[in-house]
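Only one protein chain is missing; all other protein chains are in place.
In order of appearance the chains are A, B and C, and numbering begins at 1 in each one.
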Amino acid sequence: MKQVIIDVDTGIDDALALILAINSGKFDIKGITTVCGNIPVELATENTLKVLKLLKRDDIEVYEGCSYPIAREIIFKESVHGENGLAGELKDINIKKKNEKHGVDFIIDEINSHPGEISMIMLAPLTNLAMAFKKAPEIIAKIKELYIMGGVVDGRGNESPVAEFNFYTDPESAYEVLNSGVPIKLIGLDVTRKAPLFESDLDNIVNNSDVTNFVKNITNHYIDRASIGKDVRRCLLHDPLAVAVAMDESIVEMKDYFVDVEYSSRLSDGQSICDFNNRYGKKPNVRVALELDRDKFMKMFLKSIIG
Amino acid sequence: MKQVIIDVDTGIDDALALILAINSGKFDIKGITTVCGNIPVELATENTLKVLKLLKRDDIEVYEGCSYPIAREIIFKESVHGENGLAGELKDINIKKKNEKHGVDFIIDEINSHPGEISMIMLAPLTNLAMAFKKAPEIIAKIKELYIMGGVVDGRGNESPVAEFNFYTDPESAYEVLNSGVPIKLIGLDVTRKAPLFESDLDNIVNNSDVTNFVKNITNHYIDRASIGKDVRRCLLHDPLAVAVAMDESIVEMKDYFVDVEYSSRLSDGQSICDFNNRYGKKPNVRVALELDRDKFMKMFLKSIIG
Amino acid sequence: MKQVIIDVDTGIDDALALILAINSGKFDIKGITTVCGNIPVELATENTLKVLKLLKRDDIEVYEGCSYPIAREIIFKESVHGENGLAGELKDINIKKKNEKHGVDFIIDEINSHPGEISMIMLAPLTNLAMAFKKAPEIIAKIKELYIMGGVVDGRGNESPVAEFNFYTDPESAYEVLNSGVPIKLIGLDVTRKAPLFESDLDNIVNNSDVTNFVKNITNHYIDRASIGKDVRRCLLHDPLAVAVAMDESIVEMKDYFVDVEYSSRLSDGQSICDFNNRYGKKPNVRVALELDRDKFMKMFLKSIIG
Partner (left out) sequence: MKQVIIDVDTGIDDALALILAINSGKFDIKGITTVCGNIPVELATENTLKVLKLLKRDDIEVYEGCSYPIAREIIFKESVHGENGLAGELKDINIKKKNEKHGVDFIIDEINSHPGEISMIMLAPLTNLAMAFKKAPEIIAKIKELYIMGGVVDGRGNESPVAEFNFYTDPESAYEVLNSGVPIKLIGLDVTRKAPLFESDLDNIVNNSDVTNFVKNITNHYIDRASIGKDVRRCLLHDPLAVAVAMDESIVEMKDYFVDVEYSSRLSDGQSICDFNNRYGKKPNVRVALELDRDKFMKMFLKSIIG
């Protein structure tokens, strides 16, 4: 069983990703770390604890990480994730406390304790990991692999014209992590855009439980927000897809490229630049997911919800 | 008849563009300006004079412009345009001299003499025009419109991972021109990639003349170079397409957007960034060609050669 | 006799510099070029023509140059140079017209006509010269030398915390000119700060003429503005000092250094950075004036006014 740490800024699609990761039974989850991103880190921590409680898995520890990107301010906008980051759901659920250990230290200690064994699933800005690399550079060589939801190598951004949200929010950290030498599988908008969840897909969720109701409610909200000005009612399953790839890499087609991240520009900060033609002459640092078997993914995703 | 100045760095596809522009009979060509780009400006001037001589139109004056981008060095690489920039063709043709007037001054004087009447067809780095704007800002309001071959708003670059050659070579000038307020039609890689000339297309050129032989020879060379590592033998008609749009805008579908150019970054200089979703809240400054009626364009192009 | 072109943005201290240059009888002035700087270029041209008229030397031609820095906007602030740039003086004087030739072209043509013979005295942002270098790179090797009022290598700026006004206004041009290879003598704030004109110095101007009255009036205004918040009433003779060095280099002590100009920073654009300890390992490109024989200079300056 894959030993993993999951890093989140929960968030609707993080919540769906956690359901997939936990209910799949495929992972030995060492702990979950939280970070600022779409919402403040304190709220991300609270939401993560709530989702674990809902899934009856509050035995898993949650470690709160960094409140700010490594070298930037953050401005929390009115979010597609709605009130409380979870479309107003799970307001009254009782949760335990977060673990007292800082997320960055949990990562450092866990990697040091299990050298070469831990896969990390990164579903948020990469601040915690970049901080851990700075504080304890020895862990870089001890991480088995990274599954990163972030970036886009062949198309438009979703936060700036050229940058995806997670990379845009903390480009310095994205740069550090991509240039660290750790084996990386990058699940960017290139494939998450090929993983739409249509409103009609929800019709497959026929049974009625706390979990399915939660999923339907947050997903409906997410679809409402994501479909403004669009013809088709659908949302994108960014974070769940990264989890799914960690479960079964065969659902995507990946190619090896050198990918760099811009962080000091007038217009392009957070852009992930893929050297498709090897103009820079550098060795590939990333396996980039480019194609998706949507059917296989959707089956995995729905099964994790329906049970 | 449209009054035009054509700005070139001739160059195989510039040569094809000049043949289209001249043989179409659609333009009152006020003069041609040259600039450094793929090749040094002196060679661009010489090649332009040779093409005019071949077309028996050396009544058209050629004005040599700038030898360097406005704020950068230029390194001339072994070019896809082959020996002498024209695949070794037209070596022994006799040419007249370039006009003594500098290209930048020709632009300034001509625009000032015909305010509101001149369209400019820009087929090279935008140095001459940016220099003219700096030297004589009053002409900015007097240019009717610009047809610019340059940039790419939705896809990869052809000189860096994110930048097209003309914008990459002189990004400061591209920035100046795009932010000048002059009405711009941008013919970038987005549409020139939809205008491949396949080797088989050349079979349509059945007659045998100095011009058709020249076209076949340079195009074959161009196809050889452009097809390395590719399955299909074809080249892209970047510059001819910009001329064709100036002849008949209905061959492309254009949309209005705000497009900016990066010039101060680690990785993204020369990238043309299109604000599709109006995140910046700025007024459109460019009509961007996004779709192409290839058949219509190919007919125009072949007719100009066959006569 | 030294053959010179003088480049100005007249301005009070430019006016004083022109009086010194002309009345000294030391120069064969080939022409004067104007540029935007403290004031719009049109006003700089007008003021230059007025000063020439006052000096009865309107046989010298004035060539208007660039209206904008090479890659920046310019915002004209309420100036230390007062109303009309000349403290309101010379309002009713009749002037001839500027020469129709553009300042950049005058520089190009004059240098090309007298290769190796022309010294240039640059008393304003370096836009005209950088434009000339871009348009006609061959002149770079034909300029005898440059006397440049600009920059500061060892102390604070006067326009930003780290940058002198002329370099701050057009840092890209300053960079181009300093890295061109032309022999440069740099007269920056390092020495102009050692050339204060005290109010009491004006007592030496005992005679009464149109010229002396003009000088007293503009200088009084200049001292008023320069002395706000200071204990001593004085102004700095930036531009006259550069002219004086061109007349007699022995009034300053100069040292050879590599000096670069920052143009792409958050805080330091226009800063002239002198590599005193040769950390960069580059060959010196500038002779930097560091010490001044103030007495000798003041005698030259006052003599030019009193006659």
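The working rule: a contact is a pair of C-beta atoms (placed from the backbone, for glycine too) under 8 Å apart; a residue touches a chain by one contact, two chains touch by 3 or more.
Note that the coordinates shown come from a computational prediction; the quantities given were computed from them, not determined experimentally.
Every shown chain that the unseen chain touches in the whole complex is listed here: A, C. Here the missing chain is touched by one residue of A:I70, A:V191, A:I223 or A:C274, and it is A:I70.
Check A:R57, A:K96 or A:K134 against the missing chain and you find that the one touching it is A:K134. On the side of chain C, touch with the chain left out of the figure occurs at residues 154-156, 160-162, 260, 262-268, 271, 273-277, 279. The missing chain lies against chain A, touching residues 66-68, 70-71, 102, 104-105, 127, 131, 134-137, 172, 176, 264.
The working rule: only the chains that are shown with their structure count from here on.
For this pair, chain A with chain C, the centres built from the Cα atoms lie 59 Å apart.
A separation of 44 Å divides the Cα centre of chain A from that of chain B. Among all residues of chain A, none touch two or more other chains.
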